[in-house]
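To start, the structure under review is shown below, and the notes come after it.
One protein chain is absent from this view; the other protein chains keep their places.
Chains: A and B, in written order; residue numbering restarts at 1 for each.
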Amino acid sequence: MIAERYINAVVLLGLLVVPSYALMVDEPFTITLATRAVVLALAAVGLNIALGTGGLVSLGHAVFFGLGGYAMGILAFHAQTYAPLSLGIFEIGGTKSMPIIWLVAIVVSALAALAIGLLSLRTSGVYFIMITLAFGQMFYYFAISWSAYGGEDGLSIYLRNDFPGLNTLQPMPFFGLCLALLCLALILHWRLLLSPFGLALNAARQAPQRVETVGLNPMRLRLVAFVISGAVTGLAGALFADLNRFVSPTMFSWQLSGELIVLIIIGGVGRLFGPVLGAILFVVLEHWLGAVTDFWHVWLGVILLLIVLFARGGLLGLLTGKEGPHV
Amino acid sequence: MKQLMLAAAVGALSAASVMADTKIGMITTLSGGGAGLGIDVRDGFMLAIEQSGRSDIEVVIEDDQRKPDIAVQLADKMIQSEKVDVMTGIIWSNLAMAVVPAAVNQNVFYLSPNAGPSALAGKGCHPNYFNVAWQNDNLHEGAGAFANTAGYGNSFILAPNYPAGKDALTGYKRMFEGDIAGEIFTQLGQTDYAAEIAQIRASGADSVFFFLPGGMGISFLKQYADSGVDLPVVGPAFSFDQGILQAVGDAALGVVNTSQWNKDIDNPTNAAFVESFGAKYGRLPSLYASQGFDTANLLLSALDKAAPSDADAFRDALRAAEFDSTRGDFAFGPNQHPIQTIYAREVVREGDVLTNKIIGVALENHSDVYAADCKM
Partner (left out) sequence: MSTLLLIEQILNGLQFGVMLFLMSAGLTLIFGVMGLINLAHGSLYMVGAFAAAAVAGATGSFLLALITALAAAATAGALVEIVVIRRLYRATHLDQVLATFALILIFSEGTRWVFGSFPLFLDIPDALSGPVSLPGGIKYPLYRLALIGIGILVALGLWWLTARTRLGIQIRAGENDREMIAALGVDISRLYTIVFALGAALAGLAGALVGAIQSVQIGMGEPVLILAFVVIVIGGIGSIKGAFVGALLVGLTDTLGGIFLPELFKLFMETDAATQTGSALASMAVYILMSLVLIWRPTGLFGARA
């Protein structure tokens, strides 16, 4: 069996080497695929903070992914059409600057996570799964009917947004940005796990009564985790929208929430690199199976089923021989 | 460099014979709920390519699963990795909006075999974008015009609450001269229309216009037929195409719908198309199949004159639209959308299959209102 840190190192190295090689042999699409994997991984890292560490099975994380996407879409749309964005009393211009867009995406999704968390964390177990799903559906239907920003058609942004000093229109620099943000998020999650907050959160998942006994409030711990989690997923949404130069209500769909969970599970729940490995595997499967057969969903389903039934702990569990934490 | 120029010179001398291989990228919906439409477009398109007998055309086909992000990713793949010259295939307006503007700005030609969103017909028109099917409003405008000739004075209208649905009602109202008894936006994907039908019954309308594509239309028509409300219904062809008509069943009999194509349009190209499509795939072609077939033939006619690498000449060749369309006469307007006749069709039974029969012309040589906004 292989130690987890070696696998993590190999995964990181692979994320650096494969796109660089693709750049050398002029295969830009491979870089695009790698970017997709990295952005999905970032979204799943966000969910993993709530789900893996906090034990909160949210089937509504697409809300934050979509909010991040629409933060990018709306700001860039107003910059592209030169129409100021009216916020009741005052007006602001749109922007094509990535750092500002990221900030807005993070703040908006954190606020949404705070509101949704306050309401949903009153419930637990299946009820929590279902109420987060319900919030996802509300946002989905709202986005479909919101004709000012394209409704179901979504919003097209013709050119990717700018980052000071980089040509983001080239696949490689944009990939580099996404990878850097993913690394930051991984470091955040890692520091979180080692911090007193992370330890308390872990304890709140495993034995909430004991946590209460020592004077901590599990509900507040979970709420903070949920907000951080939502913010990270929101940032991923903004990047995803920029990768596609397009946002639409499908970013809010419950299937997307399901897919984020799928990523975590096939990689390994509650492990730092589980979502990363899962996202890479998912993108490879999607690309490769899709080319082999029209009915690739059947095979994806079979693979997922086998993983759940026989490979507890996902791919990382399989490779390290350890099941990993229970959620 | 010299060799390249030489090749180009030779190419110009005998265009058809020495042309380099042309690569075509088709992104369409082949799995999930709306797969029937994509399969028809693909089959129609490939039939024409096969009949041309040309071996220098390579078609790369990919399934978008009706998801915009997948479509965008596939488009990146086709442009960056496959290096296609021409793209086509997208069925849905929202997917087209996600893919087309980026693609045509990267110097790829896009021929639309189905979706025609207004944003791409007006201000957002582009010299590399050609629509071979219709502008989205066309068939709804046809329905409005038919309602006038049929003498309807008071229509109840309904469509799903999303942009194409709003366009549909606007399109109908643009042509219809009578009153509107009621207007409803239903949920996208709604399957039960009992509440809407009750409102229709109570509204005092003398006719009903609806745009409910795919399964929504099947549900509505079956429930409407069973409700005992017997007002005449008119709608665009999307709820009456060959693929889903059998699933609607007798509930569709006698309903008038508008389309730019039908299998009984009388011209040799169409007759040959209907016959060969049936022989190859064992089913009657739908309007989507005819659109795929026309798209391929337009492309072939342009390839006979110029290669896509010679963008200006190729564009001119596409604009000329010198091919035999299944619709008879075919021409592009200034925004490179079709100017065509919209027919009124009626659902009839032929043997044991339901199909459509043309009963008249709804709009002759019709263009679209957005063409005026297009500056190219």
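Here, a residue touches a chain if its C-beta (ideal position, glycine included) is under 8 Å from a C-beta of that chain, and two chains touch if they have at least 3 such contacts.
Quick caveat: nothing in here was measured; it's all calculated off a predicted structure.
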{"item": "Which displayed chains the hidden chain touches across the whole complex", "value": "A, B"}
{"item": "Options B:G243, B:P285 or B:P308, residue touching the unrepresented chain", "value": "B:G243"}
{"item": "Of B:R201, B:K305 or B:R319, the one touching the omitted chain in the full complex", "value": "B:R201"}
{"item": "Touching residue (missing chain; options B:M26, B:I39 or B:A237)", "value": "B:I39"}
{"item": "Option touching the unshown chain, where A:I131, A:A185 or A:V247 are the choices", "value": "A:I131"}
{"item": "From B:E177, B:D226 or B:D329, residue that would touch the chain that is not displayed", "value": "B:D226"}
{"item": "Where the missing chain touches subunit B, by residue", "value": "31-33, 35-36, 39, 161, 166, 183-189, 191-192, 194-196, 198-199, 201-202, 214-216, 218-219, 222-223, 226-228, 243-244, 246-251"}
{"item": "Footprint left on subunit A by the chain that the document does not show", "value": "51, 57, 59, 119-120, 122-127, 129-131, 133-135, 137-138, 141-142, 144-147, 254, 258, 261-262, 265, 269, 295-298, 300-302, 304-305, 308-309, 312, 326-327"}
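Following the convention adopted for this analysis, only the chains that are shown with their structure count from here on.
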{"item": "Rounded Å distance, subunit A centre to subunit B centre (Cα mean)", "value": "36"}
{"item": "Subunit A-facing residues of subunit B, complex", "value": "30-31, 62-63, 67-69, 72-73, 76-77, 80-81, 93-94, 97-98, 101-102, 105, 117, 161-164, 166, 187-188"}
{"item": "Complex contacts: residues of subunit A adjacent to subunit B", "value": "27-30, 32-33, 36, 141, 144-145, 147, 150-154, 156, 158, 171, 240, 244-246, 248, 250-251, 290, 294-297"}
